[in-house]
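Heads up, one of the protein chains got dropped from this complex, but the rest are sitting where they should.
Just so it is clear, A and B label the chains in written order, and each chain counts residues from 1 on its own.
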Amino acid sequence: MRPPLNHPDRLFPPDPAVRDIARALYGSIRDLPIISPHGHTDPQWFAGNEKFSDPASLLVIPDHYVLRMLVSQGVPLDDLGVARRDADSAEVDGEAVWRLFAENYHLFRGTPTRLWLDHTFETLFGLDEPLGPASADMYFRRIGDCLGQDDFRPRALYERFGIEVLATTESAVDPLVHHKAIAESGWHGKVVTTYRPDSTADPDHPQFLGDLETLGSLTGCDVTRWQGFLDAHRQRRATFRDHGATATDHGFPSADTADLSPSDCIVLFDKIIAGGADASERALFRAQFLTEMAKMSVEDGMVMQIHPGSVRNHNAAVFERYGSDKGFDIPARTDYVAALRPLLNAVGMEPGLSLIVFTLDETTYGRELAPLAGAYPALKLGPAWWFFDSPDGIKRFREQTTETAGFYNTVGFNDDTRAFPSIPARHDMARRIDCAFLAERVTDHRLREDEAHEIARALTYDLPKAAYRFV
Amino acid sequence: MRPPLNHPDRLFPPDPAVRDIARALYGSIRDLPIISPHGHTDPQWFAGNEKFSDPASLLVIPDHYVLRMLVSQGVPLDDLGVARRDADSAEVDGEAVWRLFAENYHLFRGTPTRLWLDHTFETLFGLDEPLGPASADMYFRRIGDCLGQDDFRPRALYERFGIEVLATTESAVDPLVHHKAIAESGWHGKVVTTYRPDSTADPDHPQFLGDLETLGSLTGCDVTRWQGFLDAHRQRRATFRDHGATATDHGFPSADTADLSPSDCIVLFDKIIAGGADASERALFRAQFLTEMAKMSVEDGMVMQIHPGSVRNHNAAVFERYGSDKGFDIPARTDYVAALRPLLNAVGMEPGLSLIVFTLDETTYGRELAPLAGAYPALKLGPAWWFFDSPDGIKRFREQTTETAGFYNTVGFNDDTRAFPSIPARHDMARRIDCAFLAERVTDHRLREDEAHEIARALTYDLPKAAYRFV
Partner (left out) sequence: MRPPLNHPDRLFPPDPAVRDIARALYGSIRDLPIISPHGHTDPQWFAGNEKFSDPASLLVIPDHYVLRMLVSQGVPLDDLGVARRDADSAEVDGEAVWRLFAENYHLFRGTPTRLWLDHTFETLFGLDEPLGPASADMYFRRIGDCLGQDDFRPRALYERFGIEVLATTESAVDPLVHHKAIAESGWHGKVVTTYRPDSTADPDHPQFLGDLETLGSLTGCDVTRWQGFLDAHRQRRATFRDHGATATDHGFPSADTADLSPSDCIVLFDKIIAGGADASERALFRAQFLTEMAKMSVEDGMVMQIHPGSVRNHNAAVFERYGSDKGFDIPARTDYVAALRPLLNAVGMEPGLSLIVFTLDETTYGRELAPLAGAYPALKLGPAWWFFDSPDGIKRFREQTTETAGFYNTVGFNDDTRAFPSIPARHDMARRIDCAFLAERVTDHRLREDEAHEIARALTYDLPKAAYRFV
């Protein structure tokens, strides 16, 4: 007899005593609403509420986790329906892409992608046979049929998934029309934006000058001067808050921060605007910008998120041909102790500031981030991120941060995804791994079972809601 | 029914077969005397043998593990009774501090602090109810009552804890009056000092010039000249040995060592004394000093301990207001392979030298320290330190060092603590985790059970006694 596609005890420890406790913990939190405070779903979905198109366009072509694995084993991006930048229009044969994906589905064994997809296949589309060459066409038809139905429209899925709040992420110069439309639609779903100003503050960003100009025209501020530049951001942050934002997000290459004097800021900014800044000055500008954002967060109460350490577009040819987010962003060694010191010396002791830091360098969990978060009132640890948002990755995060930072300096789970259908699967995985972690500590008597129940609920619901100030 | 505050099987693996072996191993070593070769208790306690004051002053205010966690969740240091540097006297309401601590005790869930404290509460003070807001006042009274009794004086506790030898740590210019008093008191307890010359050898230390002058006046050596400086250290080391010291300890920011020619040493030293050395020369001086200390250890047989890699006083405002050791020392990435090479090339093959190295950078366990300790006769691995002196931390230490360095290039446990009442709890934790580690390797047939018993005893008693030369 074939085992179920998603076993009810999946990701629980094998020892019967531990597993029983994990089950009990999970049982008490599995149906709590989903708090999704950081992600990259498209607000247009919820504004327009159009049906999703075919299975390949929903589940394969936009998912860089899926693309990268197939490419790594020699499947060309062209064959996967990924549009070339210079193509007039991408003619995609969804069925062929799906079949190619199904033929290579064994490559995902042992990866979280496999677990997310199997969860989606079964719970969303009622499929209980493993995906493979033999079942590819059946899968394609079944998923396609579902997507044609009204209860698979974005808002219906949002409701079915039990989402309480969902944050998207928009550039500082985004007009926010979709969030406006959602608000005006009368729909009760809570889809909020997040302020992401990278492109207006990183001189090395390809859209820097253009987005800076847009920032000026949107705000009426003179963004060619330091003070006007800051005022423009202050204003846009307020606008984002009007569209539900409670947080900002920052994705520079490093976590470097600076705390220059106002006059040094002006000199540096003028040099940046004049285009004469060298690489280290451009890095210093990014560093100073982070501290400015933190100071504004002290003023306006927005949560600040820092996501450093990704070397974007590692392969130049892939980037030139297909653009960003095709699976070629690679983590790099990242420092936090020296990097965050200027910012933390400026505002790290502020009780009103909520600064959430993420990493792609797991060596910093125990050595740097847990010690910092276990000391500074402003600092909290974001959950395991990107490559580490996985069963073993989440487990390592807890194992390497808890003894120094405890549970209450962490902020629950982020799904951080563009793959809307995978949101329940991702939250379910995190809940299971947290419960397994807690069950192990109950079994070896480091925690009482009543404490573990409290913590499980906190990690799932209370902490993310509080940390991101969804009140 | 509430589980016991300290379960007899705590920290043992959940699998019944493994747990049985862990129990048997632990049973055979749990009552061995405590060897405490490295720590920071106050020798005055044992010299004067005065009663400890109230619970907060004993267990909360001086413990940077406790302070940092409370501060990280927004509790001000002022409210915790921590004296400001500029305060005339700290008026502390011990009961209020204790209540604040009790109300926040849930923050320590999952941390070793919680386990150490629960162990202390139950075994020392007979408390078996969990600490929390409801039990805070009862706890305060009970602990206070105990502290008022003679059998809770420092010497009585030393005996009750089953300590065989306890090393404290003193500055090179400490007059050692308390150790003298202990020796002259006729008390049989063995409390020895350790030679810590950092402040006389690190030009960046705030007390450098003053302590250097004291070093000169204590020894009669001309410490403004390189040879006199070395002679002064040689003399103080002998004085420390007269007060029981078997070891030196060194806590510079990095593990860098150097092996300059004598004439280069003189040039460098003169520049340091003249105050004209730049940052890299000051670092080079520290590096050369470590090698000088190692060479003196070859001469006089003192064990040498190196504790690098802590960024002290990360937050300037906390340091200015409250001083050092308030929880704001943060680990940093640390190199050993290149750093120790000059010293190890000079004296690393000396069979008579015992050099014990610690790290706050767990990535170096398997990559650098185990390979070095598994090759050089002089080098031994100190135990998991500070943030990693915890159940998972000690486990990672064994998992990442044993396959390359074995057990016999390690030196047992150090409690490294100022928190005297926690010493039995810390040693007990280390013994349990080592037994759990060994039990796992017996169960998967990597070790025979008789070997595991021998190793458990070695890790607990034989290795620290031999490595620190307590004969």
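Rule of thumb we're sticking to: contacts are C-beta pairs under 8 Å (C-beta built on N, C-alpha and C of every residue); 3 or more make two chains touch, one makes a residue touch a chain.
No experiment lies behind these values; they were computed from the predicted model shown.
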| item | value |
| --- | --- |
| Chain not shown: contacting residue from A:Thr200, A:Thr214, A:Ser390 or A:Asn409 | A:Ser390 |
| Residue in contact with the excluded chain [from A:Ile35, A:Leu215, A:Ile272 or A:Val318] | A:Val318 |
| Touching residue (missing chain; options B:Tyr26, B:Phe407, B:Phe420 or B:Tyr461) | B:Phe407 |
| Residues in chain B touching the chain absent from view | 13, 15, 17-18, 335, 337-338, 341, 344-345, 348-349, 351, 363, 366-368, 370-377, 379, 399-400, 402-409, 440-441, 443-448, 451, 454-455 |
| Residues in chain A touching the chain absent from view | 2-3, 6-7, 9-15, 68-69, 71-74, 106-112, 114-115, 130, 311, 314-318, 327-328, 330-333, 360-363, 387-388, 390-393 |
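Just so we're on the same page, only the chains that are shown with their structure count from here on.
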| item | value |
| --- | --- |
| Fitted rotation between chain A and its twin chain B in degrees, CA, nearest 5 | 120 |
| Approximate Å spacing (C-alpha centroids) for the pair chain A, chain B | 40 |
